[in-house]
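A single protein chain has been removed from this complex, and every other one stays in its place.
Going by the order they are written in, the chains are A, B, C, D and E; count residues from 1 in each one.
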Amino acid sequence: MTATTVQNYTLVITGAPYSSQAPQTALLFAKAAVAAGHTVDRVFLYGDGVHLASSLSSPPSDESHWADQWGNFLSDNDIPGVACIASALRRGLIDESEQKRYELPASNLREPFIIAGLGEWVEGTMASSRVLYFHAGD
Amino acid sequence: MTATTVQNYTLVITGAPYSSQAPQTALLFAKAAVAAGHTVDRVFLYGDGVHLASSLSSPPSDESHWADQWGNFLSDNDIPGVACIASALRRGLIDESEQKRYELPASNLREPFIIAGLGEWVEGTMASSRVLYFHAGD
Amino acid sequence: MAQIHTLHILNKAPEHPRSGECLRSLNPGDALLLIENAVLALATPGELTAGIPVYALSPDVLARGLAQTARKASLVDFPAMVELTAQAQKVISW
Amino acid sequence: MAQIHTLHILNKAPEHPRSGECLRSLNPGDALLLIENAVLALATPGELTAGIPVYALSPDVLARGLAQTARKASLVDFPAMVELTAQAQKVISW
Amino acid sequence: MSTLIVIDQPPYGAWAGREALDMAFSLAAFDQPVALLFTGAGVNWLRKSQETMGIEQKSVERNLSAAPVFGVEAIYADATACALYGLVPDSMVAGVAIAESSAEVIRQHSHTAFAG
Partner (left out) sequence: MSTLIVIDQPPYGAWAGREALDMAFSLAAFDQPVALLFTGAGVNWLRKSQETMGIEQKSVERNLSAAPVFGVEAIYADATACALYGLVPDSMVAGVAIAESSAEVIRQHSHTAFAG
């Protein structure tokens, strides 16, 4: 393995924005990885990490908007962003189809994130050469 | 002070449901306090605790629905439930007026919770004889 | 229940830094109530405190399978927890 | 950068139980990368590891005002962090 | 590639451990090799006779007992942590292997994931 080996990363984020530093560190890592010519197979949000995919997060205008920044980064680089369905439903992160199925008053999933099962994580571990986890640090 | 002194409690919840045990412990405590003849001045959700006020939380049907249970308890006992506005906006917990102000695609605040400032907590500390905090335990 | 000056409510496992801080902050006349993860202290060797009454929330003790080993604390239910917080002059949630 | 067997990425403060677990799991040929709260270990006395290369993420070091005291680790930026994860045969996120 | 899921957080006080268990079951469901390691306060997941009715959560004891059935290859418990929490084989769910060195168990797996 040499310095020039191109890696394919799966990034798993389990810490929530505005609660942990995990989504920030993961984004700065992902940008550096792409800039260095590596690929990101997918980003998987698990546990409290699913809050990163909220379309309603509204931090003060002088603070970084991590959900916005992550959404833009994924769209610009055609990287799939997947929130685990079991984590998301418990925590109130819902797409339109779950809204209908559970007859909920609204949906709040930010584009381009999708909601899917843990199988997406399993596939990531199989498809990529590196799986990195970004947990809460406390 | 004797065993029969009636106390007026302010309960502050900073741990999120399905992430910490805080909302569960707080609810069982609040029910026991009311049953013993004490009063609950208000319940204040702070930090990650604001997720308890989500109208979209959808746990599996064989698990306790903490947001539902809390909402019912507050309504049945006419106890104000307040989510801190600064904590809530960052974390994507939004009422209709914030939805309009920030031009967001939806709102997700559960009744009877309201969103208001930290002044509600300050008032609670002044109005009540006991302030208890329910934090995440990890 | 005797008069309590400060009731310390601890919900952190023994490894958590705040657990040690709490135990070092107990004074004569205080009481300690273990809830949630903190009841795991009942399973570890050694005494928790010297001369301070120790209570543990029984639903949390039962959930963690510790009912048999809970000789280091008096088990209390939620009504008794409420009573402790009402009797104490001051309550600190660690 | 030398060949790395396992890169251990630690983001927990020194008091966190997982920090000690991580330090006890290092083997010859591994490397340790401190990020987020874990860079606070640079401010504490004593060596972190014996004979294992230690890196620390510079944006996290700078944010915590530790640039002057960071003699226990080589500072790396995000591109160098990526390079470390690419070079290591295995990465563990503690 | 063999995956090790490490749970070092105590049961019921947080959800991360439950969700880590789900990761293990999910890998097993896709026929991927996976083992569990309980260490630190996490070993308390393995204690017998968990009665969770009073906290209105589901017990995890049955899930853990079912782990081998679902294809989880091994459940390890860190020896030092078990000693600290007074856990002996008789007081633990069946099928747990005591590991003298967690570091060694971690070294034997090509992919390691911690509970949140």
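What we mean here is this: a residue touches a chain if its C-beta (ideal position, glycine included) is under 8 Å from a C-beta of that chain, and two chains touch if they have at least 3 such contacts.
Worth saying up front: this structure is predicted, and the values here are computed from it rather than measured.
K.L.:
Of the residues A:Ser20, A:Ser57 or A:Ser128, I need the one that contacts the missing chain.
P.N.:
Of the candidates A:Ser20, A:Ser57 or A:Ser128, A:Ser20 is in touch with the missing chain.
K.L.:
Of B:Gln7, B:Gln21, B:Ser57 or B:Ser87, which sits in contact with the chain we cannot see?
P.N.:
Answering carefully, the residue with contact to the hidden chain is B:Ser87.
K.L.:
Across the whole complex, list the residues on chain C that are touched by the chain not included here.
P.N.:
Residues 6, 17-18, 21, 24-25, 27, 90, 92-94 of chain C touch the chain that is not shown.
K.L.:
List the chain A residues touching the unshown chain?
P.N.:
Chain A touches the chain not shown through residues 18-21, 24-25, 28, 62-64, 136-138.
K.L.:
Against the chain that's been left off, what residues of chain D make contact? List them.
P.N.:
Residue positions of chain D that touch the missing chain: 11, 13-15, 36-37, 40, 43-45, 58-60, 62-69.
Keep in mind that, in the parts below, only the chains that are shown with their structure count from here on.
K.L.:
Mind pulling the chain B residues that touch 2 or more other chains?
P.N.:
18-19, 21, 25, 28, 63, 137-138
K.L.:
By residue number and range, which residues of chain E touch two or more other chains?
P.N.:
10, 12-16, 40-41, 55, 57, 111, 113-114
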